[in-house]
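For this view, one protein chain was removed and the others were kept in their places.
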Amino acid sequence: MSPLLEVTELTKTFGGVHAVDGCSLAVEAGTVTALIGPNGSGKTTLFNLITGYLRSDSGRVRFNGRDVTGLDAGALYRHGLSRTFQQARVFPQLSVAENMVVAGGYGWRQLLGSRRVSRSDRARADELLEEFRLSHVADLLAAELSYGQRKLLEFAAVLMSEPTLVLLDEPTAGVNPVMIETMERHIRARHAAGITFLVVEHDMTFVMRLCDPVIVLDQGRTIASGTPAQVQSDALVLDAYLGS
Amino acid sequence: MTRLRSSGGLLFFVILAALPSFNLAHWVLNMLIFTLMFAVMASAWNLVGGLAGYPSLGHAAFFGVGAYAEALWFGHHSVTSGWEPFLMLPAIGVLAALIGWPIGAVAMRTRTDVFAIVTITLLFVAQGFAFNLHSITGGAQGLAVPPGPWSAATYDRPFYYVLVALLGLAVGITAATLRSKIGLSLAAVRGDEDKARGIGVRTTGVKLLAFCVSVGLTAMVGGVWAYYEGFIYPQFAIDPLITIAIVLMTFLGGRATLWGPVLGAFILESAQQLLAYQLGGSQVYLIAYALVFLLIMLLLPRGILPTAQERLRHRRRRLDAAPGPAGTGSGGSAGGTSRSGSTNGVVASATGGAQA
Partner (left out) sequence: MHALVQGLILGVLTAGVYALMASGQTLIFGVMKVVNLAQGALVILGAYLAYQLFVSLGIDPFLAIPITSVAMFGLGAGIQWLFLRPLRKEDRSELSLLVTFAVALLIEGVLSVLWHTTYRSINTGYANDSWTVFGFQITLVRLWAFLLSLAALGLLHLLLNRTRFGRAVRATVQNPESARLLGIESDLVSAFGFGLGAATAAAAGSVYGLLYAFNSGSHYDLISRLLSIVVLGGLGSIGGAVLGALIVSTSSAVIAATISPAWSEMTFFVILIAILLVRPQGIFGSTARGAL
């Protein structure tokens, strides 16, 4: 069976600098795959390329058995590939419930025909908010949430479209230890429910606890992949992290 | 709450519709007509400038499209019952929306300030066309529109009623938009367009739709204006000051609110008429207008309605919080962290310190 996400020889340059340089990797369905690498190794650029926020110079991306190279972010989202951002991008002037509903990936018929927040939308949103323990803030503006709550909200919102693959960009960056644990619990729960994850993360204990396999990126290309234990003992990886 | 608000809206329109029956002085009705024109245009502008967050400075170009379309059509067709020019309005709206589509599609590739620049440039180009296409627009000599067959005493009334209907249409469209998923999508576009696109919001579609509806409504007002004035000149049909006035009214009343643009139009247009009446000649008037303009921007940058809503929210929150410290609104410390277990969590930060 072919992998859920397959990236082949993806390249992106910014003004002569190869941010992503012939990168290939695969994410198998049903895994929580980690993508790690030193700062500036191209992880975020790669995320932006895979999710259609940036256009690659060359290379291909296959998702769920079809070639999705060059599709825009919205189309990919509707195909079941969604992501979160490192800085938790939510809509501050919308309520928490609206932040959930807006991520529903609607077609024109629903846009024109159904209410801003219909009863069924609200029910779906409430269910997820309950799961993420955000029910009590459902009617506050997202601007009023704490940073950690915003990260949870962003995560919960992309689940509204029932994705098959979720890319998480540093889910634990800038949040307190308790929130890190909460985040881990939610990822595990959703993983158990059948969602595949690709996680960029700097927190190594988090990665080692949660992810398998681990893919290591350095200077825009994959230098290693395997189980956490294999990667940890890989000479190339140590080199990349400690500097040569 | 919503029922209260919509019945308030209904009452507003009932009063508006009843006003001419009170035998208002001619100048009052005349002033109301201009106020209504601006109220419709401000509401229309709000769809794209407020709800979608794309501050168009080119709307006067579409006002001109409507005015010229009306004048050109009735340069070749006669007006008998007097209602024909009004019956043309839907067609004018559609025409302007069709013209607006490709323009919006290109201009909306840019964001806030560049979008404003592109659209203001569009306005000057449209003015250039009106001046230079002599054979069609009559150039600086302008065009005449035949007058309606009504007596001088009640001549204003049909225009007044048509504008009330247009205002009803504009406010109705805004209300429907706010209540539908289009309104939600537009709010997302205004908040963070890239993120919105990434979560499947049809950003290009909804913002273009808002733009086309908005310029269509604006052109319809232009059509009414041309008929009312009876004669149009390029410098008045496509006037940057019209754009600026409707933008200012929307800002004054409150962007992205249902009634803000209408409120702003009623306040500002009356103030403007008063200033013009008091100061007469256009020169001192311009200075006074600019000063009022600056004061509004500096003192009420968010507009009347949003500021009032904010005050109300704060007061309500204070009232909520009064009974006891465990008020309902305090969302600070909770958020899924209710279980204890921080002892394990500390370990996580051991190697996790190297974030950007």
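The letters A and B name the chains in turn, as written, and every chain counts its residues from 1.
FYI, contacts are C-beta pairs under 8 Å (C-beta built on N, C-alpha and C of every residue); 3 or more make two chains touch, one makes a residue touch a chain.
Bear in mind that the values here come from a model prediction, so they are computed numbers and not experimental data.
Participant: Of the chains that are displayed, which are in contact with the missing one across the whole complex?
Facilitator: B
Participant: Please identify which residue in B:75, B:90 or B:128 touches the non-displayed chain.
Facilitator: Here the residue in touch with the unshown chain is B:128.
Participant: Can you work out which residue in B:16, B:31 or B:57 touches the chain that's missing from view?
Facilitator: B:57
Participant: If the missing chain were put back, which residues of chain B would it touch?
Facilitator: Against the left-out chain, chain B lists 55, 57, 106-107, 109-110, 112-114, 116-118, 120-125, 128-129, 131-132, 240, 244, 247-248, 251, 282-287, 289-291, 293-294, 297-298, 301-302.
In the analysis below, only the chains that are shown with their structure count from here on.
Participant: How many Å are there between the centre of chain A and the centre of chain B, using C-alpha atoms for each centre?
Facilitator: Once rounded, the distance between the two centres reads 38 Å.
Participant: Touching residues of chain B toward chain A in the complex: what are they?
Facilitator: Against chain A, the touching part of chain B is residues 178-185, 187-188, 190-192, 194-203, 205-206, 329, 331-332, 334-338, 341-342, 344-352, 354-356.
Participant: Residues of chain A touching chain B in their complex?
Facilitator: Residues of chain A touching chain B: 39, 51-53, 72-74, 77-78, 82-83, 85-86, 89, 91-94, 98, 101-106, 108, 110-117, 132-134, 136-137, 140, 144-146, 148-149, 152, 157-158, 161, 170, 172-174, 176-182, 202-206.
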